[in-house]
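Below: one structure in structure tokens.
Partial view: only certain chains, each at its native spot in the assembly.
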Amino acid sequence: NRGAEDTARPTVALVVKTLNNQFFIDMEAGAQAAADSLGLELIVQAPEREIDVERQMQIVENLIQRDVKVLMLVPNGSKEIVPAVVKANTAKIPVVVVDSRVDGATLKAAGGTVATFIGSDNEDGGRMAGAYLIERLAGSAKVAVLEGVPGHETADARLRGFRKALIGSAGMQIVASQPANMERDQAFNVTQNILQAHPDITALFACNDVMALGALEAIAAAGKGGAISIVGFDAQDDARKAITEKRMAATIAQNPREMGRLAVITSYRIIKGESVPAEQPVAISLVR
Amino acid sequence: MRGIVAGREAGTALGLIVLCAGLWIATPYFATAANLTNVAEQSAIVGVIAIGMTFVILTGGIDLSVGSLVALVGVVIGSALQRGVPVIAAIALGLLAGIVTGALNGLMITRGPLPPFIATLGMMSVARGVALMLSDGRPISGFPQGLRALATSDVFGIPAPVVLMLALYLLAYLLLTRTVFGRYMYAIGGNEEATALAGVNVGLWKSVVYAISGLSAGVCAVLLVARLNSAQPIAGIGYELDAIAAVVIGGTSLLGGSGSVIGTLIGALIMSVLRNGLNLLGVSSYLQQVAIGVVIIAAVLIDMALRRRVQRSSL
Amino acid sequence: MTTPGMFTLRMRGIRKSFPGVLALAGVDLDVRRGEVHVLLGENGAGKSTLMKILSGAVARDAGTIEIDGRASALASPREARDAGIAIIHQELALVPEMTVAENIFLGRAPTRFGLLDQPRMVREATTFLSRLGANIDPGQRVAALSIAQRQLVEIARALSLNARILIMDEPTSALTDRESQRLFATISGLTAQGTAIVYISHRLDEIFAIGDRITVLRDGRNVATQEVRSADRRDLIRLMANRDVDEVVTPIPRRHGAARLRVEGLCHGRTLHDVSFSVHSGEIVGFAGLLGAGRTEIARAIFGLEPFDQGRILVDERPLAIRSPRDAIAAGIGFVTEDRKREGLVLSRSVRDNIALPILERLARLGIVRRAEEQTTAESSVRELNIRTPSVGQLAQNLSGGNQQKIVLAKWLATGARILFLDEPTRGIDVGSKAEIYLLINELAAAGVAIVLMSSDLPEVLALSDRVLVMREGRVAGEFTRAEANAERVMACAVGV
């Protein structure tokens, strides 16, 4: 029964980092909407763990077997995914990279190519968050940072950006920087513990909103609500809500829906044989 | 025998004391009332699951599904609340889901019969998937204050979650030491065949044990949702390992048949004191992992050594 | 060729204490080349501990061991084996999941170019087994063997080591006469070649049959060492028990009531064929038979452990569907199993917990165990069967073999079953306690309990049973009243001539 398979509608695939994360669920939604309007068959797949490059590579390999027309990819590892991209190339499947970049040098060295990159830079986002806190707190504050999974690229990029932003202003002092593995409950505990050692922090940056929201609850529980400016990342619905309620200072919006939409439209144009720009930046914005 | 059990816990307790003493010296922030309250509160989450896990391990089994059950129950409660179900009813519904899933584990294990490891490993994956489907992978939030109170209110300064945990441990202790069911758990873990030959309905009691494990995962979910003011489909990942670690650090044998729930409580405290201390000391995230591993091993080593000593000197 | 009389083994001042127990308080033992040296003593006297020390399984606290005049540490089983010492453990030490052959050669399998030599292993295993007259397939998993068959495997393993000093810790406790005789033949063959044998048994007849000298232990101390020729049965018993024991069982006069248990046409796979019998209240029915004749299988089937293919079971003339031990116990049936380690005890739990296990619901109110009552129940059973243990809180695994057996018995007596299956009830139990247990069995019968006695110890069966049923290859081959029953007839019927 091949019926399901050979519909007239061409099939394209979107492989994201994980679907346990709101950011990529939104990206999927944006992509799905576009795919429906353009009459494309869309497959969305992801590993269970956001940090599992090897699983993602397997998924790509498997989808190559299914000969999709275009592969949209949010790499879990900028260098590690290159062999998979090359496999797609050899299978004549155009690769559209979304949100996180594939390492250019490695790609060239391996003789691989990507059709285009759609997205924004996590490091810029981190810098933006840092700049905002400096402005908001007049360049002087004791800052706590919630790191992501140790060794995970996305979080590390955001962290790098944030740290760079703070280098300029001596008044901004990072007194604690601890991992909470992108998880809400761990963020709660770690924040609670940091507050014990540093009751006087006035700012907190979390590498994603999930952690920011966990920290928010811990700070509220400690009766310090409002006294500490919290900045998150990803602009999840809950975070936006917390900001309008003035319980959180700001978050960085990368607009995943737009990325998803743009990725599918680009894929459509590639199928149609049109040429597409190598870079399609999606604006980052500070939500405050 | 009393002596030996006491000795067993003494071993774990010593581990905890050593750890606390170390931290007390190392940082001024540790031994404050506020911080100790924190630690107790943080131990409640895994502490509660560890109760059910102790029962399961005592009978010679294991339950890998608890982490996913925390997520599933949380999502059930969350979506119930969203649909305007009153808090009490929502919680009841969630706990029921926990019990049923746990009983399902029990059924697979006793009727299959499947090795507990496999049955619960499968359930771990299934429950997680269902939780994600129910919630579309999105966290559910915005709950009535009634729920939140579970996490924020306190009794004479002791946080509600801690009180709840201690109450449950007392209950579990009595269950294990005073009731027929408790004896059966030890007997089943010690020699299932002989126990069945003594006319004990092993299948039934084992299923009950897994149902209880599901329930304690459910209670943990309630605490977590109240604490984070949000129900997450990816909550509880890795909790099973923390819980098992707490149980084994607490001196319960993975072969079943011997152990105690008091030991488990101490084991759970060791884990959260350690994490708390590492944060207070601002240890680098990489070094933290090393430290955690070392302490787990050290704790059990101390325990073992002391236990041998106790047995020798129990003349 | 060394002169007989020269010492092969000399143990001096061996001490060993366990938590709460002084097992050995300075024991001496001399064993000569080519002799069968019998170790005698009550349950818990320290026999096995002494032998575990000799075989390197247990470390001694103090004392010296000389072999042929050379002091030996014997710090590990390996060392003991290299010193030419082999042991048949009382608590069978086999790997259930492995084959008979693999168990026999465990730790020293024959190899060719570093690879296992399976065929040779099987070949040699077969020879040793057949030397014992045991027809056991070397390729069979040990888990599928009956307790008696396992004992034969242990013996074969010890023989295959062709050691200079061979320790036998109650090798015949589950064997029937026939296998025992074969073993004795083997033993005299070995001693003729100069092998020294340390032999432990609670069956005094055997001792007089094969022993050269006897050393009696009591409470971990030497009491006496003497020539078997000059030994007198009653004296030995007095030396062991430190009191007089009346061995002759005088059946208490009793009336047999209605049929309590009736079994009709019981069939189970290849092990049971159309077995029918009945037991009346106050009656003791003995089952005799060769190893593997199917006695245990009958009990297992009736107790709901083996779903049988055909047949009916009637309790008090009412047909019952027994699907599990639970059903059986509910119907007032008790079953003292032959394999105490696997089926009888929760070794990791206390004596108290083991005795209370089948009656916990009764000892509880609203699911709460009434601990005082539990304690007294346990203590009274311990007294009744004088189980040797520091306290009822002692773990079952720390008791001596015989005392463990007594716990199993105590457990089932406590249930107050009205129909009692006793499978090898006195396996490894000392003379004194045996007499007490025989008395107990008689009293139970007198109190109206219907008793089924399955034992490989024929004298025991003959002494206690009102009727004796003889099993052969899963069939009831014959039935004798107390008057008709005697060793010759029963054996003849069991062997089938």
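By letter and in written order, the chains are A, B and C; residue numbering begins at 1 in each of them.
Just so it is clear, a contact is a pair of C-beta atoms (placed from the backbone, for glycine too) under 8 Å apart; a residue touches a chain by one contact, two chains touch by 3 or more.
All values reported here derive from a predicted model rather than from experimental measurement.
Beyond the single copies displayed, the complex in its entirety has a chain composition of A x1, B x2, C x1.
Everything that follows uses one rule, which is that only the chains that are shown with their structure count from here on.
Steps from subunit A to subunit C, taking the shortest chain of touch contacts, total 2. Compare each chain's C-alpha centroid with the centroid of every protein C-alpha atom shown, and the nearest one belongs to B.
Centre-to-centre spacing of subunit A and subunit C amounts to 71 Å, using the average Cα coordinate of each chain. We define each chain's centre as the mean of its Cα atoms; on that basis subunit B and subunit C are separated by 44 Å. In this assembly, the C-alpha centroid of subunit A lies 33 Å from the C-alpha centroid of subunit B. Interface of subunit B with subunit C (complex): residues 1-2, 178-181, 183-184, 186-187, 189-191, 193-201, 257-258, 311-312, 314-315. Contact residues of subunit C toward subunit B in the complex are 17, 19-20, 303, 305, 324-326, 328-330, 335, 337, 342-350, 353, 356-358, 360-361, 364, 367-369, 371, 393-395, 411. Those residues of subunit B whose C-beta lies close enough to touch subunit A in the complex are 27, 29-30, 32, 34-35, 38, 41-42, 45, 128, 132, 136-139, 141-142, 151-152, 224, 227-230, 232-235, 237, 272, 275-276, 279-280, 282, 285-286, 288-289.
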